[in-house]
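A single protein chain has been omitted from the complex, and every remaining protein chain is retained in its original position.
As written, the chains take the letters A and B, and residue 1 is the first residue of each chain.
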Amino acid sequence: MREGFVKRILGIASFVGIFASLYMAFFYAPLDKNLGVVQKIFYIHFPVAIVPYIAFFVVFVTSILYLKTRDGKWSKIAYASVEVGLVIDTALLVTGTIFDKPTWGVWWVWEPRLTTSLIMWLLYAGYLMLHFSVDEIEKRSRLTAVYGIVAFISVPISFMSIRWWRTAHPLLITPKGIALDTPMWVTTLVFLVSMTFLYAYLLRQRVNVINLQEEIQDLKDEVEG
Amino acid sequence: MNYMRHIMALVQKDIVAELRTKEMLNSMVLFVLLTMVVFNFAFGSGSAMEAVSSGLLWVAFMFAAILGLNRVFVHEKDEGCLDGLMLCPMDRSAIYFSKAISNFVFLTLVELIAFPVFTIFFVQKSFLSHLWFLIIILLLSNVGISAVGTLLSAVSINTKARDLMLPILFLPVIVPILVAAVKSTELVLTASAIDVQKFETDMIVWLRTLAIYDIIFVLVGFLTFEYVVEE
Partner (left out) sequence: MSYFVAAYFAAWLILFLYVFYIERKLSVLGKDLKHLKDIVKRKKS
């Protein structure tokens, strides 16, 4: 029963939170003076930019925990977190490209944050490939755990190197320096929190899918054998 | 030091085995040369080529590295040699370090042969006064490539896809090395055109990036390798 309770809380929190933050983004937050309505993309862009980092950090921690404890539950959470993180990262790349066009005039800027997100996407797409190309569960969990650790550690170094790569020869790019009023910040924070809830909810559901699949496989073996 | 002796014995074994066939070294060198020729056709020659030449060099080196890394564990795995090594009464990380070191040696050898050819093809200005920087860049990059590559090569040899897996896992992880190596090589190649102050500050940034990356990933490889090969 506790299981269902947590799930319901997370589901309701993310549902209500997302609608509240959409309402706040559209009606509560004031219109930006320079960018106008386009600035409102920021409210969705920001949370989907942060949550993948949380997701992949979860992968990092659970990978270490798996290697230490050899408890299959950690590798399940790690895999689920990669998948959910990748989906949100995809949303980030899409909103990022759409956000760039009206603000900077081009669809894609090789700017540190956006580029790091793309590299992150590729890193964890590789994780999924690795996951699918090993059949034995124990071995698969071990190998993906090692890669989960390597991938996460490389993200901050990539970010730094890409930033230096740009600043080493100055370009027209400045950080997204949109000065935010208080209502704007509140909206952004509410959106971030609800997006995190949505991530937690999806993570839980994805782990449930894996558990159900396992249970079904066990029952099938029982029925056939 | 017993540990060191184990590593050196394994490195020696790898080098002797490779020198007997030279299979890997030959194909890596030829591959680098071919990549340069192909790039020349793709980008044309002259000033356009000069601007991207250090990038070209490192793309060629990276691909050659992948070629070599793919072979690191193939023989060991196919002939059951890895199982034998695992039975040896020594630390598993000794296998990792020996493989990384022999890979480092092969990669450096390939670069020693390929780099002069590269300068003949694509570099017009003299950079001999900054040659030392270039050697440091090459060595630091090779440490990083070998550290990460050996670990991921061991990962990918255990999958169904085998050598298809390695580039997919390796390339996104190696991005910082690629960026730092390309930019610092570019600095060396254009050293005569930029002032000393800028050269030094930029060079320090890139060498530091390479060094930090090396330290971190040698450590990560050392700590996680045993989980990859255990059976």
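Quick notes on this one:
What we mean here is this: a residue touches a chain if its C-beta (ideal position, glycine included) is under 8 Å from a C-beta of that chain, and two chains touch if they have at least 3 such contacts.
Model, not experiment: these values are computed from the prediction.
Remark: the absent chain touches shown chains A in the intact complex. Listed residues A:45, A:76 or A:140: the one in touch with the omitted chain is A:45.
Considering the full assembly, A:99 is the residue among A:60, A:79, A:99 or A:197 that touches the omitted chain. With the whole complex as reference, residues 37-38, 40-41, 44-45, 48, 84, 87-88, 90-91, 94-95, 98-99, 101-102, 198, 202, 205-206, 208-209, 212-213, 215-216, 219-220, 222-223 of chain A touch the missing chain.
Note that only the chains that are shown with their structure count from here on.
Chain A and chain B, compared by their mean Cα positions, are separated by 31 Å.
Listing the residues of chain A that touch chain B in their complex gives 67, 119, 122-123, 125-126, 129-130, 133-135, 139, 142-143, 145-147, 149-151, 153-154, 157-158, 160-162, 164-165, 168.
Chain contact summary for the complex, chain B toward chain A: residues 148, 151-152, 155-156, 158-161, 165, 168-169, 171-173, 175-176, 179-180, 183, 202, 205-206, 209, 212-213, 216-217, 220, 224, 227-228, 230.
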